[in-house]
Every structure is written in C-alpha cells, then in structure tokens.
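Taking it in order: structure first as structure tokens, then the write-up.
A single protein chain has been omitted; all remaining protein chains appear in their positions.
Think of it as A and B in the order they're written, each chain with its own count starting at 1.
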Amino acid sequence: MNNIITLPILIPLLTGIFLIFFRSIPLQKWISAIALIVTTGVSAYIIHLISTHGILTLQLGGWEAPYGITLVADMFAALLVLTTAMVSLCCLYYAFGTVGKNRERFYFFSFFLFLVAGVNGSFFTGDIFNLFVCFELMLISSYVLLSLGGERIQLRETIKYLLINIISSMIFVLAIAYLYGITGTLNMADLSVKVAEIGQDGLLTTVSLLFLVVFGLKAALFLYFWLPGSYSAPPPAVAALFGALLTKVGIYAIFRTFTLIFYHQPEVTHTLMMWMAALTMILGTIGAVAHWDVKKIIVYNVIVAVGLIIFGLSVFSSVSLIGSLYYFVHDMIIKALLFLLAGAVIIIARTHKLHEISGLIRHHPYLGWLFFIAALSLAGIPPFGGFIGKVFITQGGLENGDYIVAGIGLFTSLLVLYSVMKIFLNGFWGETILSKKEEGKVKNVLLPCSILAALTILLGLGAEWTYVYFEQAVEGLMNPNFYIQAVLHD
Amino acid sequence: METLMTITAGILLSIGTYLILTKSLLRIVLGTSIFTHGVHIMLLSMAGLKTGAVPLLGEDAAAYTDPIPQALMLTSIVISFALTAFFLVLSYRTYKTFGTDDMDQLRGSKYE
C-alpha cells in the first residue's frame, strides 16, 4: 500500500483541472508552479523510499495483480519522474515570460500540467494498456499545446503530428490485442512470466517488433521523419518540453518492454534495434550539420541522442545500460536547456536563420556562456553530465565487440559538437549587428536556464554520489525477477 | 466467426489506409476513424467471440465471455472519439486559416 506513488500523477492532474476554474492568470501561474515544486519534492522522496525499501507497488482500487491495474515505481522510473518534474518546472518558469497572453487565456497551464501527468503516468504504470492510456493523455495535451495560438505553421504541423500519432497509437492497440490474444494478460510483470513460460517464439518476436515500430515512431528511433517539422513549430517553452519529455517516454517504453518482456531473443530484436540506432545517429547528425536554422539544429540533435540511448540498450550489458541511463537523464535536462536557450536567441534576434544572427554575446554575455556550457555538455566533454553517459555506453559497446556502432557514436558526438558550436560561433561570436534597441525583449529566461545548466554540471561532478541510484536502477533492468516479485508476490 | 471478423477488420483497415492517403483533409479524418474501427474489431475478436454467457453479475452460467477486451475497446473508443473530435476542429480551423483542405498545399515552404 503505497498511495504516495500516485501523487506525481495526481498532483499535476488535479491542479490542471483546478486551473480551469480560475480566470486570473497570475494566480494560475503561482498554483501551477507550486504544484510542480511539490511534485519534485514528492518524486525525490519516492527515490529515497525506493533506495531503502526496494520497488514500490500499488494495486489500484485494491484489485490484485494481474487482474487490476498496478502502479509500479522502480528506481529507473522514479529517476525519470524526478527529472521530468525538475525539467518541467524550469520550462514552466520560462513559459511565464515568453508564452504570451493569447495562449495563457486558453488554459495553457492546464494542458501543460496534464502533459506532465501523462508523462509521469507512463513512467509509473505497470500495465501495458494503461501505458497506452497515459500515452494518450500526454499526446492529447501535446496536440493542444502544439496548436494553441493558432499560427499558420502551428496548425499545419499539428495536423501531420496528429495523424502520425493517431496511426501509431492504433498500431499500439493492435499490438496489445495480439499480445493479449497470445498470453491472455496485460500486466507487464505477468506478461514477463507468461512470455518466459511459453517461450518467445517467432509469433511473439513479431509482436515485439510491432511494439518496436510503435515506440520507435513515438521515440523518433529511425522513424523520425515527423519530428523536425512539428518540434520547430511551437513556442520555445513548449518545444523544450516536447524535446525533453515526449520522445523520452517512447524510449522509456522501449526500455521497459525489451528489458522486462521481450528479452529472450536479443539476436533478433536487439540487433535490429542497434542498427536502427546507428542509422538514427547518422541521419540525425547529417540533419544537424546541414541546417543553418537554430531551431532545426537543436531538433535534429534530439534525434541523435535517441540513437545513442537506444544503442546503449541494444548492447544490453550492465555497463552500457548504466551509460544509457545517465545519458537518458542528462539528455532530458540538456535538451530542455538547449531549446530554451535557442528560444531566447530567436526572441532576441527576431529570426531563426543563423546567417542573420551575429555577436549576441556583447549584450548577453551570460546567455552566451550558458550556451557554451550546454554545447560542451551535449557533446560529452568532461566534467559535464553527457560525458559519463557516453563513456559507459562506448565502453559497453566496445566490450561487446560492436566496434562499428560504437565508432559511429563517437564520430557523431564530434559532429554534434560542431553543429552546436556553429550556433555559438555564428550567433554569439562575431560582429554585433543589433543594437540594444533593435533586440526583442526576453524576461525570466536566465534563471531556468541556469538551474538546468547547474543540474547538468551536478550530474557530471556528482557522479560518484548519484552512481548508487543508477546502479540500483540498472540492477532492476537486468533482473526482471525483482520487478515480477514486487508486483505479483507483494 | 473469428475469421469473418478478422477479414472485416482487414477490409476496414485497408479502406482507412486508402482514405488517409488521399489529399482531402476531411477524407483523412474519416480515414483515421475507419482505421480505428478496424483496430477495435480486431481487439474484440482477439480473445474469441461468444465463448460463454454475458459477464454480468447474476448470470448463472458455466462459462463467461472474457470482459477485458470489451473494457479495453471501450477505453480505446472513448480516446479515439476525443481524438476525432479534436481532429475535426483542427481541420476546420486549418481550412479557415489556409483556405484549402488539400494536403499538397499544406506542405510548408522552405523559407519559413
């Protein structure tokens, strides 16, 4: 009986509903900020509980697993929930100053919180159909956030994004239907037991590939064609939230299904995943290097990171998984940071074409150096957060003999560094062409960015201290029995 | 019966796919909703049809039909209902703003 693990889902959900009744926008801002601060606190406490008591489970409504819906908080999910809460808090604060009255009036903060609730729900659920429901809560909020404001580009991109996601959601339901037809259960722990019992034959492997396609679409793993357009349409605070959270939920689902349920035939599934990851990294990097548009460069960097994280999973050793996890958490933070900074650059320069931006560092030195830190961290330069993840992933890959893909990972890191340095060198360095008066106004930008930058440095320097938690998370991923025991025999 | 339902689902899915691939926005919306119907029928027939009595309290029978696919289907119907409604409003707004419902013209230009 751990009702506390419903709180990271309930607090944003209830607050979001509450906000609809308040017309006063300052009040809405205050309440939503407080809600996310409390969520952060609760998530940190949940991590503490898990590190002392092991995996927490809750059978909703008292219906025992595998019949009822179970919420499961293991270390992996809890770390992601904590990161989600912190990142969304920063994005929220950034949104206060930049999102504009027009969106705030149409329940922007409510949908913002619904999205956070959906993301947290996806992380904590222990039931594969409930995962679908939480996905939908998150996606519906994201459609609204994407289209809110009603600019031409937003409407156009929302249609494509919506269409892609409706189709992938329906394939998700279809895959669940097949899985239910074969195993007769939906509880993920029970599925793991059943699949191990009857053996993962060709049929189940095919179903697992269907799941890979679905989650690959959501996570932008190789099937990323929809992402660059739709992520560059919304305002920066929303884009940051999308870049930091939405694709990550897809990655989380891949992690969960392929470490807990379909781990019996890695020579098929994990090999396929590895090559998808390699292609994702290569194609994403090409996009990031080729574009001279601030938004597009950052957007393509989201795709590269997805490839690297999934590569760590596909190697499937404890070293590479720890690396993946570090990079996962790091990437949520750093992508939010990059989107927010790029948003600030675009607001100040009033354009997103890199050729027309120059010398911003003269009037905005602090912003410039923050961007520099973010760029170094993204590329994995020590002592920042990205370094540890990349080291472990590469080490795991090399130990496993996947020299080519590990090499691709390292090579793309270099190009990633080039792509973001391109923004720094062209946008911040050089001759200052805008006077103070010509610049767009930004406010409330530096504080959230500084917090996120501090987090990524902390993740790097405090690796010694956080390692325990990540190790516990990976232990849980490598041994599905912990999860099964916690859910079915509590 | 299951075979027939599977074939029906297949037909619905192919009609849905065809409609989604057309240019007109309204047809695409209809296509997604037919597509979801196909998926729902598939979901329903996956656990076997008519394997026992209605799964309600008070029915006295040796075997009951599995209620879970029905519950899943209901949830999925509600979600797709909300999505279709949202999609319709969005298409309408897009049509009003752009003055066209042709997907080819909603492609987006290089210089934005």
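The definition used in the following text is that a residue touches a chain if its C-beta (ideal position, glycine included) is under 8 Å from a C-beta of that chain, and two chains touch if they have at least 3 such contacts.
Definition applied: contacts and distances are computed from a predicted model.
Asker: Tell me the UniProt protein name of the chain this structure doesn't show, selecting from "Dihydroxyacetone kinase-like protein", "Na(+)/H(+) antiporter subunit B", "ATP-binding cassette domain-containing protein" or "sn-glycerol-3-phosphate transport system permease protein UgpA".
Answerer: Checked against "Dihydroxyacetone kinase-like protein", "Na(+)/H(+) antiporter subunit B", "ATP-binding cassette domain-containing protein" or "sn-glycerol-3-phosphate transport system permease protein UgpA": the hidden chain maps to "Na(+)/H(+) antiporter subunit B".
Asker: Of B:7, B:21, B:49 or B:78, which sits in contact with the chain we cannot see?
Answerer: B:78
Asker: Out of A:10, A:33 or A:164, point to the residue that touches the absent chain in the complete complex.
Answerer: Considering all chains, including the one not shown, the answer is A:10.
Asker: Which residue numbers on chain B touch the omitted chain?
Answerer: Counting only chain B, the missing chain is touched by 56-58, 74, 78, 82, 85-86, 88-89, 92, 96.
Asker: I need the residue numbers on chain A that touch the omitted chain, in ascending order.
Answerer: Within chain A, the residues touching the omitted chain are 1, 3, 6, 10, 13-14, 17-18, 20-21, 58-62, 71.
Note that only the chains that are shown with their structure count from here on.
Asker: Taking the mean of the CA coordinates per chain, how far is chain A from chain B in Å?
Answerer: Distance between chain centres, rounded to whole Å: 28 Å.
Asker: Can you name the residues of chain A that touch chain B in the complex?
Answerer: 129, 132-133, 136, 140, 143-144, 147, 150, 152-153, 155-159, 162-163, 166-167, 169-170, 173-174, 176-178, 180-181, 184, 186, 229
Asker: Contact residues on chain B for chain A in the complex?
Answerer: Residue list for chain B touching chain A: 20, 25, 28, 32, 35-36, 39-40, 42-43, 46-47, 68-69, 72, 75-76, 79-80, 82-83, 86-87, 90-91, 93-94, 97-98, 106, 108, 112.
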